[in-house]
Every structure is written in C-alpha cells, then in structure tokens.
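Notes for the one structure printed next.
The complex is shown incomplete by one protein chain, all other protein chains being positioned as in the whole.
Naming follows writing order (A, B and C), and every chain is counted from residue 1.
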Amino acid sequence: MHFKIALEEGFALPSSLAQNSPIGFTPANASPEEHLSTNLLDIHGHRLRQMDENGVELMILSLNSAGCQGLSDQTAAETLSSSANDYLEDQVMKNPKRFAAFAALSMHDPKQAADELTRCMTKKKGFVGALLNDFQSSGPNGNTMLFYDHPRYDVFWQAAADLRAPVYIHPRTPTPLINEQMWKDRPWLNLSVLGFANRVNMHLLAIITAGVLDRFPDLKLVIGHMGEHIPFEMYRLDHKLDRARFPNMKMRKDKLIRDYFGEQVFITTSGHFSTPALVCSISEIGSKSCMFSIDYPFESIPNACVWYDEIQLNQHDLVDIGRNNCLRLFPKLMQEPHNLSIKSAWDCGIGGLRNGETTYGLFNKSFNHRLMKQ
Amino acid sequence: MHFKIALEEGFALPSSLAQNSPIGFTPANASPEEHLSTNLLDIHGHRLRQMDENGVELMILSLNSAGCQGLSDQTAAETLSSSANDYLEDQVMKNPKRFAAFAALSMHDPKQAADELTRCMTKKKGFVGALLNDFQSSGPNGNTMLFYDHPRYDVFWQAAADLRAPVYIHPRTPTPLINEQMWKDRPWLNLSVLGFANRVNMHLLAIITAGVLDRFPDLKLVIGHMGEHIPFEMYRLDHKLDRARFPNMKMRKDKLIRDYFGEQVFITTSGHFSTPALVCSISEIGSKSCMFSIDYPFESIPNACVWYDEIQLNQHDLVDIGRNNCLRLFPKLMQEPHNLSIKSAWDCGIGGLRNGETTYGLFNKSFNHRLMKQ
Amino acid sequence: MHFKIALEEGFALPSSLAQNSPIGFTPANASPEEHLSTNLLDIHGHRLRQMDENGVELMILSLNSAGCQGLSDQTAAETLSSSANDYLEDQVMKNPKRFAAFAALSMHDPKQAADELTRCMTKKKGFVGALLNDFQSSGPNGNTMLFYDHPRYDVFWQAAADLRAPVYIHPRTPTPLINEQMWKDRPWLNLSVLGFANRVNMHLLAIITAGVLDRFPDLKLVIGHMGEHIPFEMYRLDHKLDRARFPNMKMRKDKLIRDYFGEQVFITTSGHFSTPALVCSISEIGSKSCMFSIDYPFESIPNACVWYDEIQLNQHDLVDIGRNNCLRLFPKLMQEPHNLSIKSAWDCGIGGLRNGETTYGLFNKSFNHRLMKQ
Partner (left out) sequence: MHFKIALEEGFALPSSLAQNSPIGFTPANASPEEHLSTNLLDIHGHRLRQMDENGVELMILSLNSAGCQGLSDQTAAETLSSSANDYLEDQVMKNPKRFAAFAALSMHDPKQAADELTRCMTKKKGFVGALLNDFQSSGPNGNTMLFYDHPRYDVFWQAAADLRAPVYIHPRTPTPLINEQMWKDRPWLNLSVLGFANRVNMHLLAIITAGVLDRFPDLKLVIGHMGEHIPFEMYRLDHKLDRARFPNMKMRKDKLIRDYFGEQVFITTSGHFSTPALVCSISEIGSKSCMFSIDYPFESIPNACVWYDEIQLNQHDLVDIGRNNCLRLFPKLMQEPHNLSIKSAWDCGIGGLRNGETTYGLFNKSFNHRLMKQ
C-alpha cells in the first residue's frame, strides 16, 4: 500500500541520547545502519529512504522513551520537553510533507504540561498531538510514580481536548521499585515482551475509569502494540468491571469500556505484526479504531510494511487502517504545512490491475501478493 | 439492536398469489400465522407486530419472487408491474415510517422498465429502488431467458443510475429447461439450498463483466443471502478472470471484481444467519458492503434478529450493518415520507448499561447476551 | 513448510493431450516452461524441481480434466482409463517417494469402473484413490450427463468404500447443452471463475443427499477449490434442506450436511489461496477437514506455496492441513512404495529458531515471515 502513515516512530536528541541510551538493544553483529543510536538520531537519511522504499508517506515523530517521563527532576524534565519540541519542530519543518510531531511533555506539573502542549499546538508548526511515556518518574529517589488519572491532571486533559490534540500513551522502562521481586531476575519479560503492555493497559484503564473521557468528550487517546492486550480482553474487562462493588469509580455508570473505542480511544499496530491479532481487534473494536504504525527504529520498516501490504483484507479497511483513520484523528495533518489528503484504496495501489498487467492468474507468480507494488 | 432495517422482505398481491404460489413451502403442522400465503399478504398485522417485538424499524418490501420475471407474456408482466407498484405504494403510505418499496419491473422491454422505474421513483411515494428476480422469462413456451448484461439493457441501467435507484438482484425458481438433466430429480437442491445462489452469482458477474458498472458509475447493485457465495470466492474470482484469454470482455481491464464491492455492489444477510460467513464477508468485502436483512416470510423474523442481536462484534460494524449502511445506500429513506435518520450504536441499544443495570458481571446471568434489550 | 503434500495435481497422456487440449490457457508471452502442454506432460523435470524448491514432498497425480468423463463413447472412455492408469503407474513407480496416483475411471458402466478401481488399488502400485471429473458425458451426441447419485452407481461406491479408496470430485468443462442460454456468450464465467464450482457443489450434494455416504460409511469424498463454496454456505445448506417438503430424499433424516465433513467429506485449497476463505473453512468444517493442494499446472507451485508458508496460523493446523490430514485420509501413502510418515510441525520447519538464528526480533528483517525457511 502506498501512502501509509505511521505514528509511533521514535527519534532521539543528540544531547539526550546518553540519557535514553538504547545500549544493549543493538546486536553485536549489527551493521552501522542497524545501530539503534544511529537510527534514532537520523531522520532525513536512512529513515526517509526506507519510507520511500516501503510506501510510508508520513511519520509522526516522538522523543525516544522514556523521554521526559524518565526524569524525576522537574526542571530537567521541563527543560528536556521544550528543547525536544524546539528541535523536533526544526526537523519536521525541513520536510513537513513527510514528517509531523508529537509534543514531548513533562508531567510533573499538569498546568505546565498544558502550557507546553498549547505552545506546540498553537505557536509551533508541525505538531498534531502529544505522546506520553506511561507514568512520570518523580520524588527524590526517582521511585515515585505519577499517574494521569489523578484529578489534578484534569487541567492537562482539558487543554488536550480544547486543542484537539490526541494523546498517545506509550510504554516506558520501569523504575527499579516496580515489581522488584517479580522481575529483577527476569529482565527479558519486563520490557516489550509483556511488562510494557501490562503496565500501559492498566494506566489507560485507570484514566478511563477515572472518568477523564467523560469529563472531556473531545479528548482522544491512542495506544500502540495492537492495543496492549485490550482488544482481546474487551469482553472480560467489561464483564468484570463491577460497578456495584466500586461505587466511587467515576466513569459513567451507563457506559462500557468498549463504548469508548473508535470514539475516544484508538490503537496502532506498532510492533505487533500479527494478522490474527489484527483480525481479532477489528472484530472487537472495529477497523475505525485501528491505525497502522511501525515503532521504528525498534522495529524494521520493511518488516512492518511487508506484513501490512500482504494482508488479505478488504481494500476499505486496509486504506482506513493504513492511512485515512489517522487523518481523521489528526485533522491538522490535512492542513499546512503537511497538506495530506484522504485517499482512496485505488490511489494507494490497493486492488486494481495496472501497469499493463492485464494478464494475471494462471501464470502470474506474484498474484497472491495481492496488493500491487507500483 | 433497536432500529434495524431489513431490505429483502416479500409481500404478495392478493390477485397474483396463485400465480406465485408458495404451496409446498408451508409444513403441514404450521399454525395459521405460519402459512406463507397469510404472511405474504399481511403487512400491517402480524408482520408489524414481529417488527416491533424484534427491533426492526423499517422493511423495504418487494413483490414475491418470481414476480414479473416469471411472466413470459410481456403484457401480463407489464400489467403486473404497474398494478403491484400501485398496490405497494398504497400499503407503504399507510405507514411510511415503517415500510418502503422496491419497484417490481417487467424486463421484457428495457425502455418500458426504465419508464416504470422512473414513474415509481419520481411520481409515486415510498419507492427507493427496484428488485429484479434474476432473469426474465420470455418466448412462446416461456423457456427463453433474458439476462440484463445485454447491451440493450443499458437504457434501463442508465435510468437506475440517474434516478439513484439501487437494484436488488434476487433469485427465482428456474424455468424447466435449466439444467434439466442435472436437477429434475433433485428438486431439493435446485432452489434455496444451492441453485438460487449458483444462478444469481453468475447473473451478477455477467452484469459486472459486461462493463455495466463501468458505464454507469452511479449504479448500485445489491445481492442477498450473504452475497450468493461471492465474498468467500473473491480471491478466486479475480485470480481466474483471465483478461488475456477474453479480450472482448468489456469490464475495465484495470479493475478487479473486488474493487466494486462497497462502492457499487452490496450484500445482505437474508436467509444466511451464520456468524462465520458474516465474519468472512467483512474480511473480504468490508463491513461497509454488508447490510442486515431477513427474507421474511421465507425466514423467521425472530430467528434473524436473535442471531443478529447476539453476534459478538464491535458496535460500529453492528450499527452500520444493521441500519446505517442501508440509509447511506438509499438516502431517500432519510427524506419524506420515511424520515429515518443515521443513529449511533448507543441510540440502537448496542453497548452501554442502562435501566438501572449498573451491576453486572459476576452474577448477571444475561450478560453474555451482550447487546442490551431495553 | 517442508514436506507438504498436494493432491489435485494434473498430468496429461502424450497420446490424449490433443483431446484434452489446454490451448488458449497459455498466454502468448509465456515462456516454454509456462506452456500448459509442456507442464502437463512433464512429471520428473520442471515439476519435480519446483516441488524441491517449494517444500512439496509428494504429489498425487491425476489425468487432466475432463479425462474419461469427457468421452461420450464408452469404449473410448474405458480404453483411456486403463491406458492412463498403466501409464501413470509407470511414472509414479519411477519415483514413488515423490508421486502417487489417482485412478482415472470411465463412469459409463459402474461395474466396470469398480473393476478398474479394484485393479488399480490391488494389482497396481502407487494408487491411493480415484479422481472423477464431475459428470460422465454420454449419449450419441455427447450431451447426456450421467450423475453418480443414481442408485446404479452403488456398485461403484461399494467398491471404493471396500477398497478404502477416497474419491476426488473434480470439475470439468461443460457440454454445450448446459445453461446454453446463460453462458454461451460469457465463457469467462463458465469455467474456473464460477461455473466449475457451481456444478461440482451441486453434484457433491446430490451424492450426499441421495444417501450414498449413509449406505457406505467407509466411503470418503474430496472436493477442491476450498470446498467449491460449501464451507461458506454450511449454515444455509442445512437450514434450507427441508426434509418435510422432500420426504423421498434418501439422506438420513437425523443428519446435517455439516455432519459429514471431517468424517467422510474433505476439501483442498487448490486454486483458492485466500487466507480469509481458509479461516472461514476452518471455522465451519474444522481443520481436520482441510488439506493443502495446488492445482498444478493450472496454478503456480510457488504461488500456492508462498501463500501457504506465510499464513499466520498455529503450527498444529498448518502441519495437519499441509501434510498429516492427507496421510490420515490416504493411509496407503504410509506404506510401500511411498513410505511417508506423520511429521511434527518441528519436523516440517514450522516454528522454532534454527541454523544459528538465535537472535531475532529487533533487527531481523525476515521475522515476519514467521515460518522458517531452512
């Protein structure tokens, strides 16, 4: 599929890469182009080439996790936020037809976060929303965790809703304290294998059950990795969220978690290139709740795109999930300086027989690669 | 789900019931209300009560198959057409919030069919499209079959496109000649079990491959019974439709059959209440191509509705398939005298917790019937 | 997947190729290796190379359709049958680890068919069952069609059951008479696009509803092309097969069509490389009813195998559908001279990390091709 959009795509500041060091992620035998550090720092080179080669029109970029959330010092976090946003604006504006930006925000002070988001969305160019890396580290030893379901964050959510700035809730590495007994000797489980999703799905549900989406009906949230387990669990979540036992749970009594998906909550495919999981998600939350993403450079652009381009699925859902749903959720992408537009499946090369390939079937060895490569 | 719309729903003229006799369809031990004749003639009594009880807001009614297509005498067919349409207008206008009409058309003379369709769509009230019962019987012995892919029918398709009148292609009982050797001793296979679909799917593909949809891009076609096998066959149809072998096939060389679904071709669930088949159809042609229908009185209204209301599927697809897709395809339903409107899943009672049922889960014996009955 | 078995794979007799001429199937720009005639005649050359390259351990070969069924002259049909079987035995015995045989049978005389099948299964080597190409042409002008649900064929079905010889019901080109009005001007629909399946599914259901499978509980039937529409239609078939209306239908009154699948009726994937259709079939008839096949040389071996090898499906179903179900249905394949054996998913290279590829995930560009190529 041509003209895909991807929205969980990381970059690093040259100045902060050490702090967000991905050391250990890069295998010993990796080529220079495969080094995470190189790829996080690069935007207009190898990354763009791969976007060209794999039919990705635009990436929404975000500061490498844990970003500001990893800094327990408030001043340091706020400084990183504004400098990252300034840097990212510069980068995006070098090529706004191909890149857009998520604001990086310190979440120590909700009012300051709201102000910085306002600055990005109204004073700066190229910003279409924000990305938060799970909880905010805080406290003298960095082990205090701030969660955004607390009522004091309403000032932030109000701003995000008013600004029509969707907020992506992304995972982060845990502080040492979390589950220390459980996982200190099993680091391979604690990160992207399971721990990331197990923490983010709790945080997202905490925000929803606190009534945040009810108080701010214009607020939109996004989670990655095929929904951090939630689409598969949809029945059980709603079945078990016992309103009578927990009368002080603030979420509307007359709504199910399911009801928010496709209206205020959306998922992406980042890092979970599984057709059965996508099919299950489409069944449970609808294709309008789903968007393609990669998770570059923690995932391979060709891997993600080959998977997506060869899914045997109808053209309507493919073009919506691969592109148009993202434009509907982030309408700023259809304005200056990006100027993207809704496209048809045909525009995106899904379906049809072109380029003279009017004979197919019997001897066409590539036909089962149903989606045409132009 | 409340406010469902159903669009393959039969009625009979009192004067023509004998000609379309459903004798043999009614089991010996049927109650009076279960007699096909009774139910075909009834509109505002038992039918409407069942609609009320099962959440069907509106039915689009059509003359019982084979209707005009079964009359090989052109005058008789044209007379039946106009009298059926006049009768149906009267019936629909008695309760236009609950009923709408498909025009019955003689297809002997395409120009006459176009004129009658024009009369229904512009001079009469309550008509939103037309329904044709497969081929038109013709010839002195009734064994000549007229198919609508012939270029002389372009005048009819032009009118249907100009009038924005979607055309439903419905099956019919065969003339004696068809497959005589194959099926004369196996009548149980020749009708709704397989024969209906096997003939209608051929006729539909004949129309598409003749280029009719290309010449009239505003034309919309509908087929019932979960697409008469086609969604399941989508890959193989396109894979095997060899353009090089058949250079005089008129359909656009740069399109696949798949490309027309959701744009110009739509299916309904009439008489095929299978969740695996619906899930397969959603995968292959998209939920926007699918609409709920019953096939009353050849099917039970409660059967169809209990099935649909308990499908475990996201609320977006349920409300689109159950209602809104039909309104988008037949926008006249949103105007006088029907005045229906697009509704949300919430409006239709899908999702949510209402009527005080704020405790559920642990002991709620009906929770797994996920869709709330108000 | 390594060690796949394919069972709807054609060959042609040098002496009868003209009679079964595939002229017109080969595109003008085809390379010599792509000519249908060449590929039908070849067994041990290009075909075997492609099997090696694509992980096909064994093909069960069958005479190119319409084969004996296309000969309305009984003597000619019977002569072709025995000569084809003699020729095929010779070919298979040149490499019985890689090939097995379906008997070609004239169906003019059921007793003669039974005798020839007995000769193949007991006197000859390499035969594991029979393949029939739909109805038998008969009569002076060739337009009489013989169907095998007639009671006089019981002698044949008895033999097939006693010999434990599954019978594959394969499509064929129609005689001129069939549906002449419907399809004479639309040849592109009459063959593999829809006509093949529409006729074979009727013939199969005729055999089942005639009670053949009830009278011969050891009889097994196979149909190709993902079940010739039937898995998708399973609900509607059983729903509409009204026993009260047709009291002289001989099939057991206490069984559904569905009940025979996986016990006496099986399908293959030949020529229908659609994951949504396979997933629907697994839902409706179970993975134990499904077997991989290609339909070579009317389909490309790499096309079929690339599709199958990259389906995202659990290893148990993949190895059963790709191989082991076929061995269970044709236990002669596990005896002399073939000596194949049941293999695990691991044996077949499904799952696992081998050949030193112990680092994967982050930078492994081929990981989403989940099934390992050794």
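Going forward, a residue touches a chain if its C-beta (ideal position, glycine included) is under 8 Å from a C-beta of that chain, and two chains touch if they have at least 3 such contacts.
Just so it is clear, the model here is predicted, and its values are computed rather than measured.
Considering the whole complex, the residue from A:Leu241, A:Ile294 or A:Leu340 that touches the absent chain is A:Leu241.
Across A:His225, A:His316 or A:His338, the residue that sits in touch with the chain not pictured is A:His225.
From the options C:Lys97, C:Arg152, C:Lys184 or C:Arg243, the residue with contact to the unseen chain in the full assembly is C:Arg243.
Where chain B meets the missing chain, the touching residues are 25-27, 29-30, 34, 273-276, 279, 298-300, 302-304, 306-307, 310, 312-313, 359, 362-369.
Listed for chain A, the residues touching the missing chain in the whole complex are 24-25, 27-28, 135, 144-145, 147, 149, 177-179, 181-183, 186-189, 191-195, 197-199, 201-203, 205-206, 209, 225-226, 229, 231-237, 239-242, 244-246, 249, 271-274, 276-277, 279-280, 283-284. Residues touching the missing chain, restricted to chain C, are 235, 238-244, 253-256, 258-259, 261-262, 279, 282-289, 312-317, 345-346, 351-354, 358-362, 367, 370 (touch as defined at the top).
In this section, only the chains that are shown with their structure count from here on.
Interface of chain A with chain B: the two copies contact each other largely through the same residue positions, with over half of all numbers used appearing on both sides.
Chain B and chain C have CA centres that are 35 Å apart. Residue positions 279, 312-313, 359, 362, 367 of chain A each touch two or more of the other chains.
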